[in-house]
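Pasting in a structure now, in structure tokens, and then I'll have a few things to ask.
Only one protein chain is missing from this complex, and each of the others stays in its spot.
And then subunit A:
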Amino acid sequence: MTHVVARDVVRTFGGVDALGPISLDIREGEFVSVVGPSGCGKSTLMEIIGGLQDPDAGSVAIGGTDLAGPRDETSIVFQDSATLPWRTVLDNVAFALEAKGVPRAARLEIARERLATVGLTDFAAHYPTQLSGGMRQRVAIARALTTDPDLILADEPFGALDEQTRLLMSFELLRVVERLSCSVLFITHSIQEAVLLSNRVVVMSARPGRILDDIPIDLPLPRGLDVLTTPVATEAVGRIWALIRREAQLAMGLT
């Protein structure tokens, strides 16, 4: 079953073609990563599918319904975690439910449960500034999970983290997502991260972003760090890297 259908989506900013025309399908429960050179419109594509921006042309349908603004069943994880520094970790996780009008006792119970999922139970009463960057991102993931989403959009959620933390966080996300049955659109600039996590990797061109290649990653789940050394993974990494390098050079005006 196709879950997300984006057809010929175009976005321009003040006469500059930023994105598309681009078409992207995501099947139910599929984990799709989008990689591309910086400035290619990855985040714009994510925000359009998230209902935060309207496309200038083309259409997006999710679950058979045309998209008109943000949906309750879509959760977004932003690059800079978007935690609210004046709230405790627990209240941060409960925020999405609070916005929906869920009563306090009920939303705190769900928040505690999700906080346990990401292993931060001991930090419920802390404030975000007292946590490390990786822990803050886990708070954001826990918050995204509270509303039982059928689609998670992640915009370089681990982009600001160091390499080791990023890999650990990727596995953590994979573990969480495997148990749910939601589709994931994952924007990243890390090719290894994309191969490690995804069922499919979509490679985008330099601005205006179009799809250059759509690479299925046929690796069994659950995956461990060793999958990166399998032939399927190394071939995929090589193929993506070759495409990206040319596009990045184009984007920077080096050729």
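By our rule, a residue touches a chain if its C-beta (ideal position, glycine included) is under 8 Å from a C-beta of that chain, and two chains touch if they have at least 3 such contacts; residues count from 1.
Heads up, the rule we're going with is that contacts and distances are computed from a predicted model.
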| item | value |
| --- | --- |
| Among "Phosphate-specific transport system accessory protein PhoU", "Potassium-transporting ATPase KdpC subunit", "ABC transporter permease" or "Acyl carrier protein", UniProt-listed name of the chain not shown | "ABC transporter permease" |
| Selected from A:Ala82, A:Ala124 or A:Ile211 as touching the chain missing from the view | A:Ala82 |
| Residue touching the undisplayed chain, where the options are A:Val60, A:Ala96, A:Leu131 or A:Leu212 | A:Ala96 |
| Touch residues of subunit A, complete complex, unshown partner | 47, 50-52, 69-70, 72, 74-76, 78-82, 84-87, 95-96, 98-100, 127, 129 |
